[in-house]
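Of the protein chains in this complex, all but one are displayed in their positions.
Note that the chains are named A and B in the order they appear, and that numbering of residues resets to 1 at the start of each chain.
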Amino acid sequence: MTALDSRQTPKVSRPFLLPSLYAGNARSVMQRGVLATASTNWLIVVSGFFEPVFYLLAMGIGLGSFIGTVELPGGQPVPYAAYIAPALLAVAAMNGAIFDSTWNVFFKMNFGKLYDGMLATSLGPFDVALGEIMLALARGFVYACGFMIVMQVLGLNLSWMAILALPSVLLIAFAFASFGMGITSYMKTFQQMDWINFIMLPMFLLSATFFPITVYPTALQWVIQAMPLWHGVELIRGFTTGAIDAATPWHVLYFAVMIVLGMTLTTRRLKALFLK
Amino acid sequence: MSELAASTTETPDLESAKAKALAAGVKPRKYGGWYVAEHRLLSMRTYLQTMVATGVGTPLLYLYAMGVGLATLVDADQGQGLDKVSYLVFVAPALICSAALTTATEEFSYPIMLGFKWNPTFFGMNSAPLEGGQIINGVTYSVLFRLVAQSIVYYLFMLLFGAIPSPLGWLSIFAAVATGTALGTMLMAYASRLEEDKGQFNYIMRFGVIPLTLFSGTFFPLTALPVWLHWIGWISPLWHGTELSRVFAYGYSEPIWLTVTHVVYLVALTAIGWWLARRIAVRRLNK
Partner (left out) sequence: MVVVSASKSPVVAAESLTKKYKDFAAVDGISFEIAQGESFGFLGPNGAGKSTTMRMVGAVSTRTSGSLSVVGLDPNNYGPEIRSQLGVVPQADNLDTELKVRDNLIVYGRYFGLSRSYLGPKADELLEFAQLKEKAKERIDDLSGGMKRRLTIARALINDPRILLLDEPTTGLDPQARHILWDRLFRLKEQGTTLILTTHYMDEAEQLCDRLVVIDKGKIMAEGSPAALIRKYSTREVLELRFGSEHNAAAAKKVEGLGERIEVLPDRVLIYSDNGEATLQKVTETGLNPITSLVRRSSLEDVFLRLTGRSLIE
């Protein structure tokens, strides 16, 4: 028997990291996702690009005509559209990543039973988690590129550094997706899933997206500054307006820590759920 | 169980069976829609927590973010807000309508698909004495109930923020509910026809509800849009609802015929959607 086994089992080089959880094959999970997306709802995926554009046109240009310019924290005045465009980009990165890593994963876990099938093969939970997250990132990146083109056409990229907004989107999306998936693994019902919106909505409305946080009392400012979206907005806004400052590396660090924590949580949860 | 069977054995006579059936049909024919509404409200109880959180959280957040936060920018630039009132007073009547629209979109889409397809309780209701039209009525009553409750809460928050200068402000509740049903019943008619979910509701959200929310004179007057985009407002229930709501909330001045048009448009859309949904439901249940 042993002789037969060694002949038939192809040699798999297990990665050094997390050998029991990771088969080094997240790519196949991602490919499945791309195929599934392409065959069923690619139009919906494309349609996701339009949401931030609608917001930009309505709020940035429509409402912007009643606002004029806004002062950045450094005192530099920028047109209102150029003020909210990077924020909308950060919001889109968050929304896309959260949707893919929460609702999508929730359905696959609880209804499609997709992961049970995947984990019955040589894939480990880390492959699954990473694959799903990469898919979310790829999608988010495509949106971000499209949105950057729109910004460029409308003259809202005020600095050459704007190009750095693209890797920032990936960073932000990765952080939200890794956390989202971990949190989703605790969810059992639709009602619980609804609560995700209750965290997203205040972040969306209050994280210096549409107006500076200086309008709040100090205590509320602190709360907002503790939230991830505020860091995302500030990070990207710094690049697209060229107003980077000493805070920029801290924003990056914030997301790096979030990614490490999120991935640890997600992998641990998947292991607990599927490798009993 | 023996009592259960007794009634079925004692009347072999067809005439008395007929009379019994005729008597038993009276109540369901009269109140069937209300029974459905009762059922729907009972199901909503499962979602009560999230509904209350939405009902309270949404007005609080939006009124604060838009009416206080964003308002600092608009009021600073315009000196006097928009339309000669502060931005809070300008935007609040739009927000209450927009919230109603969002809720109506939710309640008139997936739950209808659910009842006809995923968990076909509508067929169960129909094999009991209820008729297709009554099922649609019942759904509509229950959503109306939620819309009214939600809009009252929203209105109270508007008062709290000082967003309602006019004594007629409470009529904004009517404007909001009508905005919700005008689009909602149309959506219900569409959802009743839908055999397969291929993400149509997602498209409706992304290419219908969101653009409507943004370009219907909600955050800025319709006139700020280029003329060739004004038609969006004219067909948008949200624009009609918002303008109406502004008339009530702060005495926004527009010709009286326009105000009447808003009311007629919203009520007519609601009625047509409702009627269509009833027709489609009756046909779909009768296979």
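Going forward, a residue touches a chain if its C-beta (ideal position, glycine included) is under 8 Å from a C-beta of that chain, and two chains touch if they have at least 3 such contacts.
The shown structure was predicted, so the numbers you read here are calculated from the model rather than taken from an experiment.
**Student:** Kindly name the visible chains that come into contact with the excluded chain.
**Tutor:** Across all of the complex, the chain we cannot see touches B.
**Student:** Among B:Phe123, B:Phe161 or B:Phe174, exactly one should touch the missing chain; which is it?
**Tutor:** That would be B:Phe123, which touches the missing chain.
**Student:** Name every residue on chain B in touch with the hidden partner chain.
**Tutor:** Output for chain B: 1-2, 4-5, 7-9, 12-15, 17-18, 20-22, 24-29, 31-32, 35-36, 38-39, 42-43, 46, 119-121, 123-131, 285-287.
Going forward, only the chains that are shown with their structure count from here on.
**Student:** Between chain A and chain B, what is the gap in Å from one C-alpha centre to the other?
**Tutor:** 32
**Student:** Which residues, counting only chain A, touch chain B once they are in their complex?
**Tutor:** Chain A reaches chain B through residues 40-41, 43-44, 47-48, 50-51, 54-55, 57-59, 62-63, 65-68, 70, 80, 191, 194-195, 198, 201-202, 205-206, 210-211, 215-216.
**Student:** So in the complex, which bits of chain B are touching chain A?
**Tutor:** Touching chain A: residues 46-47, 49-50, 53-54, 57-58, 61-62, 64-66, 68-70, 72-74, 77-78, 82, 198-199, 202-203, 206-207, 210-211, 214-215, 219-220, 224-225 of chain B.
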